[in-house]
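Heads up: the structure comes next, in structure tokens.
With one protein chain withheld, the remaining protein chains of the complex are depicted in position.
Order of writing sets the chain letters: A and B. Residues in each chain are counted from 1.
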Amino acid sequence: MPEKIMEINPEKSTLTDRGAENTSTANLHGSDRRVEGISRSVRQVTEKSPWDRTGKLAYALKHLRLFYRFAVISWKRSTEYKFNFFLNNIQQIVTLFIYIYFWRIILNHIPQLQEWDFPTLTILTGFVFFNQSLMVVFWAMWTINRRIIKGDLDVFLVRPVSVLFAIIGQNLLIYRLFEASLGLAMIGVVLIRYHISVTLFKMVLALLIVFLGTYLIMMVTIFLQSLSFWLGRTNAFTELLQAGFLINRYPITIFPKLVIAFFTVFLPVIFIATYPTLVLVEFTVIRGLEVLGGELLIAGLWTYLVYQIWRRGIRRYENVGG
Amino acid sequence: MGVKVDTIIKVHQLVKDFKVPKKDVNPSLAKKIWSIFYREWETKRVLKHISFEVKKGEFIGYVGPNGAGKSTTIKILTGVLTPTEGEVQVVGFVPYKQRYEYTYHIGVVFGNRSLLEFDIPVIDSFRLYRDIYELNPKTFQERLDLFSEILKIDQFLHIPVRKLSLGERMRCEIAASLLHKPEVVFLDEPTIGLDVLAKEEIRNFLTRINQEDKTTIMLTTHDMNDIEALCERILIIDEGRIIYDGPLTEIKRKYVQWKRIEFEYHGIKNPVLLREILKKTRVLEQRQKFVSLEVNTLEQDVPEIIGGLLNSLDIVDLNVQEPRLESVIKEIYRRGMNGAGEGQAEQVGP
Partner (left out) sequence: MRLIEAKYLSLIRISFKRVNEFKFDFLMRYLEIPMYLIIVYFLWKLIFRFSGKTELGGMEFSRFFVYMVLARFIFISFPFTETSEEIEEIIKSGQLTAIITRPVTFQKYVFFKLNFNTLVDGLLSIGLFLLMSFVMGWYILDDLVYWLLFGASFVLAICLNYFFYFSIGLLSFWADEIFGITQAVRSIRMFFSGELIPLTMFPSTLLTVASLLPFKYMLFNPVYLYLKKYPVPEALHQLGLQLIWTVFFMIFSKILYQKGLAWYNSYGG
């Protein structure tokens, strides 16, 4: 077709195939606005991948493959620094035992802390450890505010990749998954050592709650970090969030109701260790499912909030350039 | 039956405003505290109705002093920034509206920001970019072979980036941005901090990519040698306006009014003619049998003067020098401050 490049005029909206496809492209990379079509010159379609890259599914699949690539990179990087690799593991194990020993000392002075005895407190610590290691895998989420302020998003914005995904993926610490599994191993040891019998279903339920809980905390973190799009330095929020994690290693149910509510909805750290432990050893399956249901609701809420703030944030970044 | 339309970048009346906090030179303490909660903003216009077009396969130099609006333009062209007013179209896309799809078609190198993963071998970064741009393995391998041949990067593909020299790193950096055979490449200071040899290698590579792939390249740099070696056309921006847009040769013709002729001679053949010729020039230096002259190119014809010299003297050695581009550009910046009010590139000039 002979086609002349037309005057660029967004009003003259003749939606081309490209424009139409693009509107359906999945989001988070921030260019989800309605695209006014622009006719363009016909040109050779160069490199076309076997995947149709415009659909939501293709977008997700591509990022899944990228995640694998990032994981490989992360793994190679960790083996570059074997010494640190080793030291980090040692440090984590030391920390784990210190926290467990903390409870040992306290239980030297009291028989048990409300319904929490030594085995359950150890399981709690195991979950805390599991979650912390998992969060470290995605530690780059703590650098989002800095990157926004420094205008570092450009490097990702000029590539066909989700910015948020790339920031976190690029700095993955995949080997920390080993430590995370250590936390689970710890829980296993306690279950066997103290002859606590749990059903497989409860185990799966508890794990689901922890994973979703970790996701929730990531969402809250990203949300607070994204405030930097408007506020510049947001260290205050980061510090507050970190402060929230202080409560993490204690059974949150021993605190007053108001505190529990706060840590269930606003800073949902209760799903990281307290509920998984209770679901595993105390609660009935029904109660466990209720917890999971509630968590899903809260996760949905936070996902929506992150989606909105990130979309608006990127739009603002496009206008002011970080 | 096609008329081949080959405009690849089109920028029309582009405006970009930034809001910047009002700076108080010496604020009182009360004001300082107040400023935590509330800040006054003012609008700063960084781009003032700039327009230009770039054709497919062009190699364009984009220069201007710091803060002139260079990087803002590049950011708009690459889809990072949304313009306040005006229109942009690159490879048929409106960058800021269709960014995700658009970025498949462009390559961007920020000289000061690395794309490559610092701690891992280069090849792994390449594989990452292969997945980002969804290249099939065959194309990927072909590109890799090509780059290995021209840039000689095959020797350090398996070495972690941090162990490479700056020049080697930049070669890899550029290769990584070109893996997906982009139609347009934006390069921001690609040779900054490199030695002469490394610069040369990168220039050769860019020239080849430009010629063989018909890749359109837009280069911003402070190194005028890069521009002289690479670009046919140059855009000069100053204070948010394009103050020159045209061929590199033209810029010299327009702005350079003097050429310098230096020669050495044995003896004089025609003293009368020589006197005539010398009247048309300005003698800068004369020692023994070496003379240095300056010729006003607006008033005089340089070949004619040279002809005259050859006829009147036994010339041993002769060369004609132009001022370096660098000093020309400096001169333009200096004049641009008061010279260019219309935002119309063509009208600028003596």
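In the analysis below, contacts are C-beta pairs under 8 Å (C-beta built on N, C-alpha and C of every residue); 3 or more make two chains touch, one makes a residue touch a chain.
Every value quoted in this text rests on a predicted model; they were computed, and no experiment measured them.
K.L.:
Shown chains touched by the missing chain?
P.N.:
Every shown chain touched by the left-out chain: A.
K.L.:
Among A:N88, A:T122, A:N145 or A:T277, single out the residue that touches the unshown chain.
P.N.:
Final answer for the missing-chain contact: A:N88.
K.L.:
One chain isn't shown here. Among A:I105, A:L200 or A:I286, which residue touches it?
P.N.:
A:I105
K.L.:
Residue by residue, what part of chain A touches the chain that was omitted?
P.N.:
81, 83-84, 86-88, 90-91, 94-95, 98, 101-102, 105-106, 108-114, 233, 235-236, 239-240, 242-244, 246-247, 250, 254-256, 259
Throughout what follows, only the chains that are shown with their structure count from here on.
K.L.:
So how far apart, in whole Å, are chain A and chain B when each is placed at the average of its C-alpha atoms?
P.N.:
So the centre of chain A lies 42 Å away from the centre of chain B.
K.L.:
Per the contact definition, I'd like the list of chain A residues that touch chain B in the complex.
P.N.:
These residues of chain A touch chain B: 1-5, 8-10, 18-19, 21-22, 25, 29-31, 33, 35-36, 38, 40-43, 46-47, 49-51, 53-54, 62, 65-66, 69-70, 72-73, 76-77, 80-81, 152-155, 157-161, 170, 315, 318-321.
K.L.:
Which part of chain B faces chain A closely enough to touch in the complex?
P.N.:
1-3, 5-7, 10, 12, 18-19, 72, 75, 78-82, 87-89, 91-94, 96-101, 103-106, 108, 110, 113, 115, 117, 119-121, 124-125, 127-128, 131-136, 139, 160, 180-181, 183, 186
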